[in-house]
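A quick write-up on the structure given underneath.
Incomplete set of chains, arranged as in the complex.
As written, the chain order gives the labels A, B and C, with residue 1 at the start of each chain.
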Amino acid sequence: MCLTCPGIEKTIENSSRPVQIAPGLAVGGADVVLMAGPCAVESYEQTRAIAEALHQLGIRVIRGGAFKPRTSPDSFQGLGLDGLKILRAVADEFGLTVITEALGVRHVELVAEYADVIQIGSRNMQHYPLLWEVGQADKPVVLKRGFMSTVSEWLSAAEHISRRGNDEIILCERGIRTFEPSTRNTLDTNAIALVKQTSPYPVIGDPSHATGHADLVIPAARAAVAAGADGLLVEVHPEPRAALSDADQALPLEALPELHKQIGRIAAALGRSLV
Amino acid sequence: MCLTCPGIEKTIENSSRPVQIAPGLAVGGADVVLMAGPCAVESYEQTRAIAEALHQLGIRVIRGGAFKPRTSPDSFQGLGLDGLKILRAVADEFGLTVITEALGVRHVELVAEYADVIQIGSRNMQHYPLLWEVGQADKPVVLKRGFMSTVSEWLSAAEHISRRGNDEIILCERGIRTFEPSTRNTLDTNAIALVKQTSPYPVIGDPSHATGHADLVIPAARAAVAAGADGLLVEVHPEPRAALSDADQALPLEALPELHKQIGRIAAALGRSLV
Amino acid sequence: MCLTCPGIEKTIENSSRPVQIAPGLAVGGADVVLMAGPCAVESYEQTRAIAEALHQLGIRVIRGGAFKPRTSPDSFQGLGLDGLKILRAVADEFGLTVITEALGVRHVELVAEYADVIQIGSRNMQHYPLLWEVGQADKPVVLKRGFMSTVSEWLSAAEHISRRGNDEIILCERGIRTFEPSTRNTLDTNAIALVKQTSPYPVIGDPSHATGHADLVIPAARAAVAAGADGLLVEVHPEPRAALSDADQALPLEALPELHKQIGRIAAALGRSLV
């Protein structure tokens, strides 16, 4: 911590260098980058409605799952390739950047073809063959923290990627598993602050998985950014109750302007801009 | 969450009523209340130096331990009654409000005589005889969350107090015990947001115990206030390395202005004032 | 671990010395000591029925709560002094040793008057004034592990007692709080083995609180003894469904012979006797 630094420019203690995810768009620099979208891509209509809402607010990154890792084999597993095509189409229409998950080694090439940023999910943080595969890909990687992985293991997982040649890594804190049952996970804002100070990578927060409740998403998003997060990954849905996955935690689209306004104020308080 | 509320005044989702801790000073209203002081009262000089620094920044509440619960019987156990007298004397000199811990039922009367607010420590959150005793005291109570307690158990503990007649309760989130070893505890900002929305009591955050590292105290304080905390309880020390307890987490006095400035900005972003 | 020891007598790795709890009855020696009884003393009839069943099987220690620490202030808080009197009366009738909890410092003297062994509950493991009080009592103490306390903190708590002069301490592993929701707690058999090897005190297991389900009590009891426990503290009830507290985990009295038989076989496999 730079206790003696005079200006607000140094408020965020920062050891990382920015990761460029699109022309003129970097994570880990002066901007706080808001990324939002559905848990799962369900249809063209659903995804386009969301993309349009993002575009209207000036949000530049859309997230969405085409391949879904689901605890139960009975749950909706995603649209697969069709989902990727939908994401790309609506993103291109509105000039958005796409981030989506590669579930296994065999998906990496395909995902890299349609997406701008490859996400490694929390359950896969220590699946080394997948880390090695994206370590050879030519796209930035969002590495979600395992929900029961230590910060040290998280940074080691990043090293498994960087050793294969890919340094464009963005860490994502998405809540850890604790004894507390009233929220789905516990957002570890300490970890956000710690990796900001000690790791070479930018870090973003996922207030949706970290809380599991739409009502807590905005306060958790504020806390993540206040702790130093360089961006947010938020699940939104036009009709949360009808969502095919993670219905409880999806922020309704009409709450997005409020999220945007509040996060903008927190970012400004830290001398940063929200994009 | 009030998603449709138009003004910033409603940013903080709030189900609680303020608790008056001194004339003109309430926790849980429009103000964010900064409370700071040494982990343990070590001497008149140490405590006066801190009180003076608080006063210069306009901070109105001093915290400090006279009776210290220590894991090891070999650790410094506090100055006891002498510590209470020192706290009262320096507080009176600078017009400060005093908060300090009552370690057991036999201390409650004594602590109530010298302090303005009685603190129940984390290890004692489920020590019912002590809850019943402060339930009959005529002072506001800060109820720290057990580091191993669920939100539901925390609110039940508050009910043990209120049933005996004392409703002047302030909850304090001070970090929970998780699997993560790189920080002393994990600050549960989700819990702050949740009790703000669902409980009748204000809630404050303790970024010192929640992190265990001075370098993380300011980001954690920002996160707690951003999540909705009505105040902060921060450990400071004129010479952290010489502190008799919790040396690693004590913020040096010279960092207090930076903390004050940053928290003031976060509070303002939420439409609140820092006092 | 004594890998080279030839005889079965040395199977249990042991660093402790026995604690005498009644004439001819020690915990921590060659015998495994079964202690059973109701969660809460509810009536003379209920307690006497249990005592009689214990006596018939040759079980020599009765447990039962007179003062109950309850998460909710609305739950049954125990019969208090009347409960102690009932326990003493039925114990004397059947020649049993009594173990019961002292909830706070003000109960210690009273509990010591009626009971043979004073129990410190899990929530109170770090309530130091209580530890100091039983440290001056003239009775053996069962120190339950805090459900979220490390082994190191547990041993430090024991030291808070022994420093005041009372070395007659029996540790009790009763399950720790983890992320697993399907059982009430997680029985930490590792901890039993560890304190057996490294601490100066005997250790017993509580399979009732450690599981929270009557169906798991017998397997958990077997595991605790196999890990090296010197005894067991088991909740039984004549009519579990009608129990005023912890109904789910109470073993029905008619299952006690099966528990007794199975634990006897495990003890014998380790070269020990069950009493």
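Note that in this section contacts are C-beta pairs under 8 Å (C-beta built on N, C-alpha and C of every residue); 3 or more make two chains touch, one makes a residue touch a chain.
A quick note: this is a predicted structure, and the numbers were derived from the prediction, not measured.
K.L.:
Of the identical chains, 3 are shown. What's the total across the complete complex as given in this file?
P.N.:
So the full homo-oligomer, as given in this file, consists of 4 copies.
We take it that only the chains that are shown with their structure count from here on.
K.L.:
Spell out the chains that contact subunit A while also contacting subunit B.
P.N.:
Chains that touch both subunit A and subunit B, as defined above, are C.
K.L.:
State, to the nearest whole Å, the distance from the C-alpha centre of subunit A to the C-alpha centre of subunit B.
P.N.:
Taking the average C-alpha coordinate of subunit A and of subunit B, the gap between them is 33 Å.
K.L.:
From the mean C-alpha coordinate of subunit B to that of subunit C, what's the distance rounded to whole Å?
P.N.:
Inter-chain centre distance comes to 36 Å.
K.L.:
Starting from the mean Cα coordinates of subunit A and subunit C, work out the distance between those two points in Å.
P.N.:
48
K.L.:
Mind pulling the residue numbers of subunit B that touch at least two other chains?
P.N.:
148
K.L.:
Can you tell me which positions in subunit B touch subunit C when the two form their complex?
P.N.:
That would be residues 69-73, 103-106, 123-124, 126-130, 147-148, 153, 156, 159-160, 163, 177 of subunit B.
K.L.:
Can you list the residues on subunit B that touch subunit A in the complex?
P.N.:
Checking each residue of subunit B against subunit A gives 1, 3, 8, 11, 13, 148, 150-152, 176, 178-183, 186-194, 196-197, 210-211, 214-216, 218-220, 222-228, 252, 254-255, 258, 262, 265-266, 268-270.
K.L.:
Please name which positions on subunit C make contact with subunit A in the complex.
P.N.:
Touching subunit A: residues 148, 177-179, 181 of subunit C.
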